[in-house]
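All protein chains but one are shown in place.
Naming follows writing order (A, B, C, D, E and F), and every chain is counted from residue 1.
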Amino acid sequence: MAEKRPFDILNAALNNSVIVGMKGGYEIRGTMVAFDVHMNIVLEKAEQLVDGQVKKGLGTVLLRGDSVIYISPAFSP
Amino acid sequence: MAEKRPFDILNAALNNSVIVGMKGGYEIRGTMVAFDVHMNIVLEKAEQLVDGQVKKGLGTVLLRGDSVIYISPAFSP
Amino acid sequence: MAEKRPFDILNAALNNSVIVGMKGGYEIRGTMVAFDVHMNIVLEKAEQLVDGQVKKGLGTVLLRGDSVIYISPAFSP
Amino acid sequence: MAEKRPFDILNAALNNSVIVGMKGGYEIRGTMVAFDVHMNIVLEKAEQLVDGQVKKGLGTVLLRGDSVIYISPAFSP
Amino acid sequence: MAEKRPFDILNAALNNSVIVGMKGGYEIRGTMVAFDVHMNIVLEKAEQLVDGQVKKGLGTVLLRGDSVIYISPAFSP
Amino acid sequence: MAEKRPFDILNAALNNSVIVGMKGGYEIRGTMVAFDVHMNIVLEKAEQLVDGQVKKGLGTVLLRGDSVIYISPAFSP
Partner (left out) sequence: MAEKRPFDILNAALNNSVIVGMKGGYEIRGTMVAFDVHMNIVLEKAEQLVDGQVKKGLGTVLLRGDSVIYISPAFSP
């Protein structure tokens, strides 16, 4: 299990729902359709969450990796 | 779909309306006419938004990639 | 003992419980199943802590190394 | 139009009036007489603006690119 | 004495008690058992201090160099 | 005029009075006697300004380029 790598969970989560925590306190949920080594991420059907509730719809959104704090598959085991 | 890349949505959004979230809480909407690998972005007919309302017109504006948090096509599927 | 290196404690903590302090005041506890040289970290059964109490479950989460402040094995000697 | 690049608007704005937004909330207007690839910028007849009003004159000023958030030609189409 | 280098005091402090000031206002005291060129530091028997008083025990902790502000041997001459 | 470069105004201001704006809100005035490509700057007879008034004398001071926001010759045309 020592060979497991952080980006493995991004590959596994591709085309599934994730929640992304961003600098500045943004929390965004959507379907992750693309990412790169800088952790730039594209979500579709994205929604901004405040205290776990949907605040507003964002449609498709590109999140800059530099501002990402965490990424969590929405339905993880 | 695994080959999809984050910058693809910038190419697709070229010459269309986008909303850009910036560090410091700025939210700016305009027509994206140029971008580069650093996510430096040029918007035309740009407007600063506060709570989704237009606060003031900015005309043409160059946004420094380093300060970008997210980019969202204004009318995404 | 001079040859001991900081990443040794990450290797030793693999598959065990750790607490990670993040920029922005997040404190997250979970089982560390992966990390890399950038201190990107994957936790399973992760929980966000506030003042040492569980605030909410996060399931699996990828923490961006750039936002990590400290990592502490939960049951250290 | 895909070949348009962000720095093109800096070339076009050379020797014309621009408004520069800086980290820390500074907004500065002046005639841009020089810039480089780091977005270091020199303004002449520069003035600091607060809420769109002139707060004080700065004369010639070198703005460090690292602190630039946006650059907008003052009279853009 | 001009050849003295900053990392010399880390070598001298190895296996001794140090106090580390971190971004975000954390102050942590413990026995430094490892460090690297990025100033990543491992403390054992670590304690978080608030106003010089022990707030809580942390056991073993890896501090990310990027967040370190200062390191002071606890009993310096 | 397109060949004018930002560092030209630093060369021109050498041994003259400048005002330097720093991150954290510091404003410092003094005679610039040295600088390098990182915008590290040495001022002599330096004074910290608050709202344009002298708060205290600093004598000779080295300002770290990384913290510089702007540099303005004190008596610019």
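In this section, contacts are C-beta pairs under 8 Å (C-beta built on N, C-alpha and C of every residue); 3 or more make two chains touch, one makes a residue touch a chain.
Because the structure is predicted, anything quoted here is derived from the model rather than measured.
Asks: List the displayed chains that the omitted chain touches in the full complex.
Replies: E, F
Asks: Considering the entire assembly, which residues of chain F contact the chain that has been omitted?
Replies: Missing-chain contacts on chain F: residues 11, 14-15, 22-24, 26, 28, 33-36, 40-42, 44, 46, 56, 58-64, 66-67.
Asks: Since one chain isn't shown, list which residues of chain E touch it in the complete complex.
Replies: Looking at chain E, the ones touching the missing chain are residues 1-2, 4-10, 21, 23, 25, 39, 52, 65-66, 68-73, 75-77.
As a working rule, only the chains that are shown with their structure count from here on.
Asks: Using the contact definition given at the top, which chains are in touch with both chain D and chain E?
Replies: Common neighbours, chain D/chain E: none found.
Asks: In steps of 5 degrees, what rotation angle do you get fitting chain C onto chain F on the CA atoms?
Replies: 155
Asks: Indicate the whole-number Å distance between the mean C-alpha point of chain B and the mean C-alpha point of chain F.
Replies: Measuring from centre to centre gives 34 Å for this pair.
Asks: Once you find the CA centre of chain A and the CA centre of chain F, what distance in Å lies between them?
Replies: 42
Asks: Note the residues in chain B that touch 2 or more other chains, in rising order.
Replies: In chain B, the residues touching two or more other chains are 23, 66.
Asks: Provide the full list of chain pairs in touch.
Replies: A-B, A-C, B-D, C-E, D-F
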